[in-house]
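All protein chains but one are shown at their positions in the complex.
Per-chain residue numbering starts at 1, and chain names A, B and C are given in the order in which the chains are listed.
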Amino acid sequence: MIKVGVYGATGYTGIELVRILRGHPQAELAFLTTEPFEGQSFSDIFPGAAELQLCSTGQADAGAVDAIFTCVPHTIAMELIKRIYRPGLKVIDLSADFRFANPGQYKQWYGVEHLAPELLSKSVYGLPEFFREEITGYEIVANPGCYPTCALLALGPLAEEGLLQDSEVIIDAKTGVSGAGRKASLNTHYVEVNENLVPYKMGRTHSHVGEMELILSRLAGRELKVAFTPQLVPLSRGILSTIYVRTGQSAPRLWELYSRTYAEEPFVKVLEQGTPAQLAYVRYTNDCVIGVHDMGTDGLVMISAAVDNLVKGAAGQAVQNFNILFGLDETAGLRTASGRI
Amino acid sequence: MIKVGVYGATGYTGIELVRILRGHPQAELAFLTTEPFEGQSFSDIFPGAAELQLCSTGQADAGAVDAIFTCVPHTIAMELIKRIYRPGLKVIDLSADFRFANPGQYKQWYGVEHLAPELLSKSVYGLPEFFREEITGYEIVANPGCYPTCALLALGPLAEEGLLQDSEVIIDAKTGVSGAGRKASLNTHYVEVNENLVPYKMGRTHSHVGEMELILSRLAGRELKVAFTPQLVPLSRGILSTIYVRTGQSAPRLWELYSRTYAEEPFVKVLEQGTPAQLAYVRYTNDCVIGVHDMGTDGLVMISAAVDNLVKGAAGQAVQNFNILFGLDETAGLRTASGRI
Amino acid sequence: MIKVGVYGATGYTGIELVRILRGHPQAELAFLTTEPFEGQSFSDIFPGAAELQLCSTGQADAGAVDAIFTCVPHTIAMELIKRIYRPGLKVIDLSADFRFANPGQYKQWYGVEHLAPELLSKSVYGLPEFFREEITGYEIVANPGCYPTCALLALGPLAEEGLLQDSEVIIDAKTGVSGAGRKASLNTHYVEVNENLVPYKMGRTHSHVGEMELILSRLAGRELKVAFTPQLVPLSRGILSTIYVRTGQSAPRLWELYSRTYAEEPFVKVLEQGTPAQLAYVRYTNDCVIGVHDMGTDGLVMISAAVDNLVKGAAGQAVQNFNILFGLDETAGLRTASGRI
Partner (left out) sequence: MIKVGVYGATGYTGIELVRILRGHPQAELAFLTTEPFEGQSFSDIFPGAAELQLCSTGQADAGAVDAIFTCVPHTIAMELIKRIYRPGLKVIDLSADFRFANPGQYKQWYGVEHLAPELLSKSVYGLPEFFREEITGYEIVANPGCYPTCALLALGPLAEEGLLQDSEVIIDAKTGVSGAGRKASLNTHYVEVNENLVPYKMGRTHSHVGEMELILSRLAGRELKVAFTPQLVPLSRGILSTIYVRTGQSAPRLWELYSRTYAEEPFVKVLEQGTPAQLAYVRYTNDCVIGVHDMGTDGLVMISAAVDNLVKGAAGQAVQNFNILFGLDETAGLRTASGRI
């Protein structure tokens, strides 16, 4: 068994991660940290759940585990990882702190100095469908953000083939409220969310834009920009992106490209032509489903893509990266911990 | 008092219309028709509501009223209106049957022959913000569709100014489930809708595309096409459209255009720069709110617009048209019948 | 016009009150206070709303109005009212501070000393259906709590007739989240509420139990106790109570009693025998609907009752009390400011 520790186990991502790891055949939970609920157990906070003890960050013994997952806010993650880093320890970081290889870009999008630039060379962007081989050679995996996971799986094949035009990518994304985290705020108050739809940080202002552009540009071999409209929608989990592109290729040709690209992928499913992605197809699973649609106007194609933001968009993909790092079956623990049929 | 009859009073649009008309200072309800609940009263169907008697279409005496509202399905509306038409009777038709002046276009988008082409010349498209003066001279007002109302208020100023490029208009629209009508279907089943997001009829396949293109082209003085992605979202009422355009003008310039265009409109509100439209701003009101957003990529601008699909998108706008037809204050009955502060 | 001031205008109750007062034919808003949004206007907070200026409590000139509504938390309400009280000023207090004539009982249920016991003799419990005549003679109306409004309208006729047995009243109540106020907390976080049902403060621990028992005992002329199970349900507004009683009378007999008691009431509707109360019947209205049901076991009867917690359970009833205080038609401003047909 591989001993793992989870930092930040009582946020939505942490809870989901613990849920998945509990069903993983090769992972053994060594510690779970929390600040708000230190000293309690999971069953204190979620009555009926397992009696897993929760400790503070200080009490966790990172030296006794083979891998850690960090589900703490950005900046706190890099401080923590810097402190406990040792050669051989595998780190899957679910924050944004290691997603930019370049500390200047990190500062540009997150507004703070990177605190562990010396570790950036040991980190890799953990989108398995595009960087699977690279991931195995690194110690720190930067688990992708939820919006970028959905958008990059939808756009990656186009970027790789050189089909994306700069300034011609529009990502209209809708997310459930768990994406905003478990901290109380007026924005996440039930009455404010219910029967409402709320666009926010439109254009190129959301920090996930930086992450999407970075990876798309890497795949394309040249600079690409995207326009992004995130929207808060009255549901608990899930992201649906409707993405508009002009590629010079017809929808059926693009559909073939997607089908070919993802033919062997266990967690990406290209829907039949004409079938759009729905959240119901991915809820509680590690899947991403993708649809390709002719928009009927002068070469415009819409790509619809859906993920569960807490699974493929966070905890599930983290476990997928964990499996890759340890040479396990990439789907271990991810087939049955879900609502998938 | 003006005597009015409502055909189709027990669907979502009909119910909303009755609610508004009950609070209208100059309207008097003469009859309400229904097929499923004939012989019952409103208070039988909605216990606690007023005891308004419901009759069948056959029992309604259209000869005894000054105006009728038709909230019946398309094709049934034109059959009905053809049968009861008489000079002097004012008709506000909430179906699609009189939205196309050209019966060929009607057939193209609705797949059926128009049954009353001789009445088309007596009808006018009832979007008051753009056709207020025309409306007064007609007997039949084609009340706009819900999606078109939202999209046309958002795009009309650009079309009028000649700022829209063909094939450069993308309308990503999200609607609540009342837009699908009150008939039971698997698509509207609570469990299918809840925690789901469902795109449908993407591209140029939804019949509302025809209506939007027709009116935009009329305003622009030349042919325009739009790409449209309607999506079903887990909420009861409301439409939020995020619309992407390239106009050669900056967002602040466009914001000024919108502000100027709608400065005197009682029901269209241009939000401050940077503030996006939300459903909460329009729920239960006859308002449309509009935001203008720089997307940060090469001239792309996003227009966000929201309406309550049952009020401004249907029954409220119908009453606005009724007020225009009868020379009343255009806001009569529409200020307090709502959640507006 | 009657000049009114609203203290606490930006919580859910305050917003609803402003909405109703804006449509009231005889009320004129003189000031609206807020702490969090001082210096802004309603349209800053709720874009698209009216441009009503908001001021701090200190800036409000209570001397210049005929009536005030206090939508501030308990304890803050009595401090405020004590400070601005003057003979002739009409006060409708939506907090709990004047609901108990006896300061000892107030302390028992709210855990704090009453700060204005000298004003208690000037206050009256504002449930119009039972205390309409009394209300006219007082200067301070204690507007009932939301749960008590629903429960007392359902149980009042039984208490008056001496049909309630002590320890035989069980109130199982479900409320929407607006009842918990607009302050952010984990309990009201969308993800915690959605797809969940949460009982809380069961038994005789919720402070509304004190209020219900006080009024029921007054109506009955003897001490009565109730068992109460409040539950948080994933909806924005509304309370449904299912109330179990044994009265020695059959359901049809009780139905007659309710029908007789409420025959002339504009806002209480007794549903036909066998029809249970639903939130849909009262949403956005000042109505309470009541159903009476034989439970089939040895004399047990269930009373179902529903109100909109923000209207009849708060702001609407406050305006009803305002109307009574000023000798207006009791329904003024309450007929059309709603979703009622």
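Here is the rule we go by: a residue touches a chain if its C-beta (ideal position, glycine included) is under 8 Å from a C-beta of that chain, and two chains touch if they have at least 3 such contacts.
As the structure is a prediction and not an experimental result, all values here were calculated from the model.
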Residue touching the undisplayed chain, where the options are C:L164, C:A180 or C:L240: C:L240
Residue of B:L155, B:L235, B:V282 or B:V311 touching the missing chain in the full complex: B:L235
Residue of C:A64, C:V112 or C:M295 in touch with the missing chain, whole complex considered: C:M295
Interface residues of subunit C (partner: the chain not displayed): 166-167, 170, 172, 174, 176, 192, 194-200, 202-205, 225-227, 229, 231, 233-238, 240, 242, 244, 276-280, 283, 291, 293-300, 302, 304, 306
Missing-chain contacts mapped onto subunit B: 12, 176-178, 182, 184-186, 188-191, 193-195, 234-237
Contact footprint on subunit A, counting only the chain that is left out: 15, 18-19, 22-23, 42, 46-50, 52, 195, 269, 271-272, 275, 278, 280-282, 284-285, 287, 289, 335-337, 339-341
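In this section, only the chains that are shown with their structure count from here on.
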Rigid-body rotation angle, subunit B and subunit A, from Cα fit (steps of 5°): 180
Centre-of-Cα separation between subunit C and subunit A, whole angstrom: 46
Separation of mean Cα positions, subunit B and subunit A [Å, integer]: 39
Distance between chain centroids, defined by C-alpha means - subunit B, subunit C (Å): 36
Touching two or more other chains - residue numbers and ranges from subunit A: 176, 194-195, 234-237
